[in-house]
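Only one protein chain is missing from this complex, and each of the others stays in its spot.
Let's look at chain A:
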Amino acid sequence: MATLCRLREVPRHLLVCEKSNFGHDKSRHRHIVETHYYNYRVSFLIPECGILSKELKDLVMAFGPYYSVKDLPLHELITHEFINTFVKKGSCSALTYNANIDEDNAAALLPNGKLILSLDKDTYEETGLQGRPSRYSGRKIMKFIVSIDLMDLSFHPASKKYERVSWAFKEKKPLRFDFLLAWHQTGAEESTLMSYFSSYRIQEHRPKIAVSSVADLQCPVLRSSELGGQPDTACSALELFDWLGAVFSHAELNNEPDSFLSSYCCPQPSTVVARASLCTVTGFILPEKICLLLEQLCRYFDEPKLAPWVTLAVQGFADSPVSWRENEHGFRRGGEHLYNFVIFNNRDYWLHMAVGADDDCPP
């Protein structure tokens, strides 16, 4: 009976909607953007806009490169040289890819210097480092999270903790992963990741940018002060979220009765917009760059424009061990963790944050 009930349960999603103004002192938009470390896809939609403005285009082009290293042993990330060169100066992030979070071992280096390992049971028992069981394990614990603070290790170079971690990674259980690395430097430093890891197979990549223009798009009418929407005058935040998803996946919105794929139609009331630009950037994108993009989109409304609002949506990696700050993230059904800003012309904004089943509530 209990099994049947459990099987009938649908894994839950969480959607948090907030509204605020960019001018507020306590506005948390910077905090949300900066603590969401691993961003896979950034898309923004500007209605009533034929071509992207020059500043936006330049900004999007300047999303720096990211690197992929194959078969990097984990002990390379805890050497003092690496910590002093990259982790302390600027913010360096690394994430394993090609490793499913719910099946294999995964590792992530956060910009604040913490190394998070998500290990399965056998690896955790063999490695010998202190960790805690994951919160979404169920009765029989299969996944353990080990968290190593690299900044703390670097302050005491010859400490027992460092010796133990180093022994565990070098001799006891040498783990190798494929990593995606990115480094946001804060000083004019000469060394780059390419030259440091030249002995491994490292490749540089640039984020992929796709700009398109959509004609005759049905957009819902929104009012910035009504988050829940009003029956005939404005749409609610939930309806907007669904509509955005349909637009980004290029679904047909005309609700044709014989359409097999989708019978979704735009929430009412809506207007028809002649043109809208949709830009998508895919890659390993740093949160600092997204901050810059958000500010640029705020400044879009400095000059009077036809568009009532613009949206910016950011999706995270499905296989990252953390979602916001150090909240644990699991895959379960879809592994989604994303947030979306809707920016109005009076500098109000709406913020949606969505997570899947095996996730903590967003901050």
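What we mean here is this: a residue touches a chain if its C-beta (ideal position, glycine included) is under 8 Å from a C-beta of that chain, and two chains touch if they have at least 3 such contacts; residues count from 1.
In the analysis below, contacts and distances are computed from a predicted model.
UniProt lists the omitted chain of the complex under the protein name "Ribonuclease P protein subunit p29" (options: "Nuclear pore-associated protein, forms a complex with Sac3p", "Dynein regulatory complex subunit 3", "Ribonuclease P protein subunit p29" or "Guanine nucleotide-binding protein alpha subunit"). Checked against the hidden chain, the listed residues A:Ile46, A:Ala94 or A:Leu129 yield one contact partner: A:Leu129.
Touch with the chain omitted from the figure is made, among A:Lys172, A:His205, A:Arg299 or A:Arg333, by A:Lys172. Residues 121-122, 124-131, 167-168, 172 of chain A touch the missing chain (whole complex, contact as defined above).
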